[in-house]
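For reference, the structure I am asking about is given below.
Only one protein chain is missing from this complex, and each of the others stays in its spot.
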């Protein structure tokens, strides 16, 4: 599990006075990027090699409303890592009281720039699957 | 079914050269607002009465990548309308070739400003459920 | 002058209940894209040729607050078009009462993908400068 922390930006609120729900997908993305970094996998070199990683599936359950300036923790765990896809789970928690604001799940595939599904090269996959194996042990 | 049309904005793209996936939630919201309008239900008066409508659930399957300046159609249908929640389904289609970019589903509940679930007043609910009934007939 | 119309999206509001100020830059961009299209200049082919058009300067004066669902007009005029830069002026107006919400100005330069300033090819520049000349006549 990889945790990052951030604060709700003012621009992330809406006229109901709470965080707009689309922002959770941005936070999941930040969690995913941090998870990959923890595995020593960086997206810029991947893109330079012509590998992209479109999202194919996302879901989110909203449990409590985040508000401006809330300090939040975004916890990311790998549900499945294969050479063709990555599935992650997320929990967004407010630090002040530990309340879960949302939980979610995403699936990415690896493709070339023409959109054809490809296998993630072993130099990346091995590092990623090793970190993901630790998530299983933790559970 | 209520359809609206729009064009992909440049700001909606990301460094992979395609629409960033979080924007589909914004488009679903526009579809939902248009659906409610079609039923003669407007969000500003609702909020003035102290009724808010937080999203509790969202999911999206991405099927093809949208690109800058693509003209898109957002089709919204009601799956379930009750006095305490609204469930909508969405299809986002590229107009040039009819390709489905994404399909999705959202659930909103009605609450007061303190976050307590409330029943949507009949003056709104009746209009909304009448329009939703037509979606059933269409299917 | 090229005018486009749109409606304030819910996601474009913030916890003060009004349009978040950063959205006006997105609307200026939409106005600019529409202006270029009116001159028969499209950004996708430009980018395919390796021409990009970074913003170097932006300013905005906010005069009145936009609100959710306001119908707005974005008026774009060219202040200066040269082979190396484009300067545009914008007025965002609420259609219901004609009130000006904001006025702004942007400057773009043309560069290659390495960020070196280049001259816009004549096939684009000629069309763009012809349309811009009409703005002078109108004033």
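A few comments on the model shown:
As written, the chains take the letters A, B and C, and residue 1 is the first residue of each chain.
In this text, a residue touches a chain if its C-beta (ideal position, glycine included) is under 8 Å from a C-beta of that chain, and two chains touch if they have at least 3 such contacts.
Quantities reported herein were computed from a predicted structural model and do not represent experimental measurements.
Among C:15, C:36 or C:86, only C:15 touches the chain that is left out of the view.
Only one of the listed residues, B:14, B:71 or B:126, touches the absent chain: B:14. Check A:1, A:30, A:87 or A:134 against the missing chain and you find that the one touching it is A:30. Where subunit C meets the missing chain, the touching residues are 15-18, 21-23, 25-26, 29, 47, 52-62, 64-65, 113, 115. Residues of subunit A in contact with the chain left out of this view: 9-11, 26, 29-30, 33, 42-44, 67-69. Listed here are the subunit B residues that touch the chain not shown: 10-11, 13-15, 17-18, 20, 22, 67-68.
Note that in this section only the chains that are shown with their structure count from here on.
Same-residue interface: subunit A and subunit B share over half of the residue numbers found at their contact.
Measuring from the averaged C-alpha position of subunit B to that of subunit C gives a distance of 28 Å.
Between subunit A and subunit B, the centres computed from C-alpha atoms are 24 Å apart.
Of all residues in subunit A, those touching 2 or more other chains are 15, 17-18, 22, listed in ascending order.
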